[in-house]
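Heads up, the thing below is written out as structure tokens.
Complex shown without one protein chain; remaining protein chains in place.
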Amino acid sequence: MPQTTIYVAPRLGGAHGSPPPAVDTDGLARLFGRSAALAGVSLRIEAGRTVALLGPNGAGKTTLLRILATAIRPSFGGLFIDGVDALRHPEIIRTRVAYLSHASGMYDDLTASENLRFAATMLGWSGAEVATVAERAIAEVGLAPVADDRVGTFSAGMRKRLALARLLVARPSLVLLDEPHAALDEDGMALVDRLLGLWHEFGITVVVASHQADRVVRAADATVRLHGGLVAEVSGSGVRAGALAPVIPSHATPLGTIR
Amino acid sequence: MSALRRNATIALAIARKDALAELRGRQAVGSTIFFAALVLLLFGFALGPDSRRLAEAAPGLLWLAIVFGGLLTVARLHQLEADDGALEQLALYPVDRRAAYAGKALAGAGAMLLLGGLLLPVVAILYGVPLGAAWLPLAVTVILGSVGFAAVGTAYAGLTVRMRAREVMLPLLMLPIVAPLLLAAVKATVAAVAGDPFGELGAWLQLLAGFDIVMLIAGAATYGFLLEE
Partner (left out) sequence: MKTRILGFAALLAVLAATVNGLFVVPADLNQGDAQRIMYVHVASAWLAYLSFGVTAMAGIGYLVRRDLRLDAIALAGAEVGVMFTAFAIWGGMMWGRPVWGVFWQWEDPRLTTTALLLALYAGYLLFRRLTDDPHRRAARAAVVGLIAAIDIPIVHFSVIWWRGLHQGPTIGDPGKILTPSAPPLFVLALMSMLAAFTLVWSYLMIRRYQLARTEWQIEEHGRLGRISAARRSFSTESVSEEAAP
């Protein structure tokens, strides 16, 4: 099998010294209407680690991943990725993070090739490389036979593979995966496991939430278990959880002090 | 690659993507144009049968139909993003938001141009208005009107696509904003068809162009804030 090509983002701040933590959060909280999806998550993840994110439904895994991807802003708390303030400079983060969400995020009326070529252009490729990179990624995930079919005709598993292919077209230092194994058959899940291994080999930090707990824990350096929007347990190496930051009873806000 | 070239590439890629999706997408484009033509037909029933009155009202009715069809068009261009979560991915690409706006506005303007262009013969036939002689000023008017509507429509469609009650919110926000565009486009059309007897065509086209420029700048400046959730 030809070697899979993985593109990695360049290190920030030069090659000397140890790299900043890939993820450094401080009291991340996020409310949706009346419910607190995250109620104070403080985590520090070393660069290059693969972290399994576990927890029951509603624990806040998806919300945490979306905040890390800068898709949504936290209601409270701070976030640094590769040492960059994600709340102030999300545009820098977006050049370094690849995110696989629940939905595949494809255009139904375009073919797989067209979708990937569009993604490649958006992700910074240009000229003849766009087609090359897109084609290669589609072949990697086993979708070459259907590259010119409309995504609207794809099954859920095929869409998931295509979304994985999009990750291969990015140049990340951090990969975030939300249920990558969902809707995949055994071959597909093996593909995901292989990719996890490759990312780890190339020093890319990975945070993966999956219901296939055994598979991801096996592949991971560390495990973070969420419950009720908070960190319940951390095990393994390379991840540190902070103590719960107090919710300040006398909360100073720009609009005056809440007591 | 210079930043400007990269932004242009991004904008064109997005516009091309939208155009492809539109043209292939289950007859949605055709349905919108058909709807607008139906609106024109219905106006005939509402205001007719005196053909002189209809001919006088024709420019206004044309542009009303374009506005109604336009609302559906700009909404559709953002809806195609929302369907499979593509909007979230689009917001996360490391691209200049102004380029993203330019791409979507370009696609919107193109779709509106198609709409306007196809409605002109419908108006000519239904309301007995001779449009042939004035085709150049009419074309300019339709172009300027399309660009202006797409400029503000892209911004507002991006704003409302994830909102509650977005089907009513988009028209509610758009209609007051495009009132001057409607006014100017109709006056320009009237002047063009009549051969510009008072020499006011130029002024109206300038107003349209001014609207276009102002709204394009505003849209480009603010689209980034609308993509973030």
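For clarity, chains are labelled A and B in written order, and residue numbers in each chain start from 1.
Here is the rule we go by: a contact is a pair of C-beta atoms (placed from the backbone, for glycine too) under 8 Å apart; a residue touches a chain by one contact, two chains touch by 3 or more.
Nothing here was measured: the structure is a model prediction, and the numbers come from that model.
Visitor: Check the options A:G105, A:G124 or A:G238 and report the residue that touches the missing chain.
Guide: Going through A:G105, A:G124 or A:G238 one by one, A:G238 is the residue touching the chain not shown.
Visitor: For subunit B, enumerate the residues touching the unshown chain of the complex.
Guide: Interface with the chain not displayed, on the subunit B side: 152, 155-156, 159, 163-165, 169, 172-173, 175-177, 179-180, 183-184, 187, 198, 200, 203-204, 207, 210-211, 214-215, 218, 222, 225-226, 228-229.
Visitor: What subunit A residues would touch the chain not displayed?
Guide: Missing-chain contacts on subunit A: residues 29, 31, 33-36, 39-40, 46, 73, 75-76, 227-241, 243-244, 247, 251, 253-256, 258.
Everything below uses one rule, namely that only the chains that are shown with their structure count from here on.
Visitor: Would you pull the subunit A residues touching subunit B in the complex into a rising list?
Guide: Where subunit A meets subunit B, its residues are 69-73, 90-91, 94-95, 97, 99, 101-110, 114, 118-119, 121-124, 126, 150, 159, 166.
Visitor: Can you check the complex and tell me which residues of subunit B touch subunit A?
Guide: Those in contact with subunit A are residues 1, 6, 9-10, 13, 17, 20-21, 24-26, 80, 83-86, 88-95, 228-229.
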